[in-house]
Structure formats: structure tokens, C-alpha cells
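Only a single protein chain was left out; the remaining protein chains are all shown in position.
Think of it as A and B in the order they're written, each chain with its own count starting at 1.
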Amino acid sequence: MYGFGLIRGLIVTGKNFVQSFYNPSRYTTQEYPEVKSTPPEAYRSFPFLVTDSETDPLGALRCVACLTCEKECPAQCIFIEKSKDKKPDANGRPQFYPTQFIIDSSVCMSCQICVEVCPFDSIKMDKVFEVAVSSRFENLLLTRDKLTKSNQYFHLISPSEAQEVDDRLAAERKVAQEKAAVQAKAKAEAAALAAQVKPVPAP
Amino acid sequence: MNATLLITIGVTLISSAVALSLRNLIHSVLLLVITWIGICAFYLIFNAEFIAFTQLLVYVGAISMVALFAVLLTRVAPSTNQRNKQSVTRFIYALITGLSLFSLMAFAVLHTDSPKEKVEALPATVYSIGKALTEEYAPALMITGSLLTLAILGSVLLAAHSPQSKENS
Partner (left out) sequence: MLPTLQTQDPYLERLPLILREAFTHYLPEPWHTLSNQLISIVVILSVFGLLFAILTLAERKILGHVQNRPGPNRTGFFGMLQPFADGIKMLTKEDIVPVAADHVLHLLAPVSLLAASILTFAVIPYGKNLVALDIDTAALYFFAVGSATELSVFMAGWSSNNKYSLLAAMRALAQLISYELPLIISWIPVVMVASTLSLTRIVCLQSGYSFGILPHWYVFTPWGFVAFALFMVSALAESNRSPFDLPEAESELIAGHLTEYSGFKYALFFMAEYFGMTALSGMAVSLFLGGWNAPSQYLTFIPSYLWFAVKLLSLLAGFMWIRATFPRLRIDQLTRFAWKFLVPLSLINLVTTAFWILSQNWGHLYFIPRLIITLILIVVPYILLSKKLGRGYAVRTYTYAP
């Protein structure tokens, strides 16, 4: 009432002014673009396609063109063209592959539904936010070559998620390999049995 | 009679004449402000600094506000100033009254005996003015002060009571 509150207010702002030169908690500005803030791990901007090899990116895509993400996308911004032939995937089984995979990033709302429904862990969310372009339609339509990024890149941007995916895929691969080994062993034994019985000549 | 004096007199008279003849009241008040500034310059030419700046402070700083508030609070729409037959006769009467007053003052000024030899003007420093006001002319100062206070109190009382009396009656 007698002006003491005014003096106290002045001391608070004075302290803030003086300490803003050396105390980082009183100078909370991050001066973009010299200092970029690191987004948290669950941050998502636009999808990208994971590929397992760096030397032949488009050949080692995990995507098998099952068209699930195209059907589930609420904004209907994914356009996939399935191939006519099949190529072997990481487990050795022949799979289709997408000849065209287009995402319209001006429509995409980063909802991550395509990531959630993909059974093959082939589409994941990227973290780039500096995607401003100067033409409205051509450069915002991301085609397959622009969408393809390697698994090492995925490890860089989301380490724990990439590790979890890799572990799961490795475990599945191990199960599949063991199953294949068991089957091969059974087949080999059956072949050996057939080879033993076989030498009876037909009259 | 040097150029400065002539220009000051010219500005004062012309602005007051234009102020009287304009339709728009606000423009008239603002031209009156120029007249008062001209009078301030007039005082400055004759080395009466204190009076000049008091004139500026009181007239331009305060009385112009009073005049503008008065004009604004009692708004007369500028389009209602129309010429009618009565305006011409009123103009003639005003001219006669103004000319007779002017001739009376001119006669008084021209027929006053001025001293034969040049009298040295007293130095009008603030100190001497203050000393004169508080020692020699102190009763005059006090009477003027109390007169002004009474006037202000009276106007405040009038303004405060008139709506109530209207409500009562």
C-alpha cells in the first residue's frame, strides 16, 4: 500500500534483466536456426519407407504392396501401384513390391495410422520439419525415391523404436529359419529314406 | 518598427480576422490559438519574457482546452450556419459597435501624454517581478486570487446543482 510492492516488483524484473546475461534459466530463447531444438522421440511429421540396404535402396524395401495403408489412411493420401512380378524379401520368400508409392504430403495429417496397420514394419514416421517448398503441387507430392530411407537412418531418428522393430524382425527371422531348418531336415531325411528304398528296380 | 514586429502584428490580426469569419467552430478556436501565440511573440519582442511564457502556458495550454471542450460539449452542427436576412443587419450592428469601441481606445491611446525624454525600462527579471508582486502589489495579487477562486467555486456549484434542481422541479 505504501509503495513497497512497487519496489519489490522492480527488484524482480531487475534481477531477471541482470541474470538473463549469464543464467540460462532466465534466457529461455533458442535462437533458430543456429540452435535447433531436438524433438522428442515420439514426434512425427511425415511417413517414410524403410529399406534394409544402403547400396540398393529401392530393391530392399520392406514394403510388399499389401495396400493396407492405402485403404486405412483417413485422408486418402497414399497411392500405391502393385508390381506384376515377385521378388524375394529378407526372409527369402517371393513378395510383390510397389512400383509406385506416392504420398501427398499437403494432405497427410501425420496421424500415424499407416504405421500402426502396416504388418511388415515398412512405413515409419519421419521427424523432418523443414520441408517447406516453393511450388504448391509438384514438390509436395512425395514419390517412392523421395520416401525411401535406410534402416540406419531410422536408428538415428528413433533409436528405441528401431531397436524394437529390429529385435522383433530378427526373432521372427530366427523362428522362420528354425522352422525352415526343421522342414529341410525332415525333407532331407525323407529324401534319404526314399534314396535307400529306391534301388529296387522295376521289372 | 522592424520586420519582426510587422510580421507578428500581421499574423495576429490576420489569424483573428480569419478565426471570426470561419464556419467551422473548431477551426476558429485553433486560429485563435495562433492569435495567442502571436501575442506571446509580441511580448517577447518587448523583452517581457515572463509575461510571454505565462501567456503561452495559460492561454495556449489551458484556455484553448476550455474553449475546445465548450465547443465540443455544446455541439452546433456546422451545416446550420446559414445566411439569412437577419445576418446582414446583425453584421452592420456588429461593425458599428466594433468601430466605435476601436475609435474610443484609439482616441485614449493617441491622446495620452507620453514622457518627453526617454525613460530607461526597469529590468523585468523574474526576481524583480516576484519581489514587486509580493511586496508592493501583494494586496492586488491576493484580491485577484480570491476573485478567481470564488469564480471557480461558483461555476462548480452551478454545474453541480443544476441537474438536481431540474429533477426536483
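In the analysis below, a contact is a pair of C-beta atoms (placed from the backbone, for glycine too) under 8 Å apart; a residue touches a chain by one contact, two chains touch by 3 or more.
Keep in mind that this is a model prediction, so the values were computed, not measured.
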Which of B:6, B:20, B:45 or B:62 contacts the chain that the document leaves out: B:62
Which of these, B:14, B:30 or B:132, touches the one chain of the complex that we don't see? B:30
Per the whole complex, from A:29, A:55 or A:196 the residue touching the absent chain is A:29
Using the touch rule from the top, list residues of chain B that touch the missing partner. 26-27, 30, 33, 49-50, 53-54, 56-57, 60-62, 64-65, 68, 72, 125-127
If you put the missing chain back, which residues of chain A would it touch? 1-3, 6, 9-10, 12-14, 16-17, 20-21, 26-29, 31
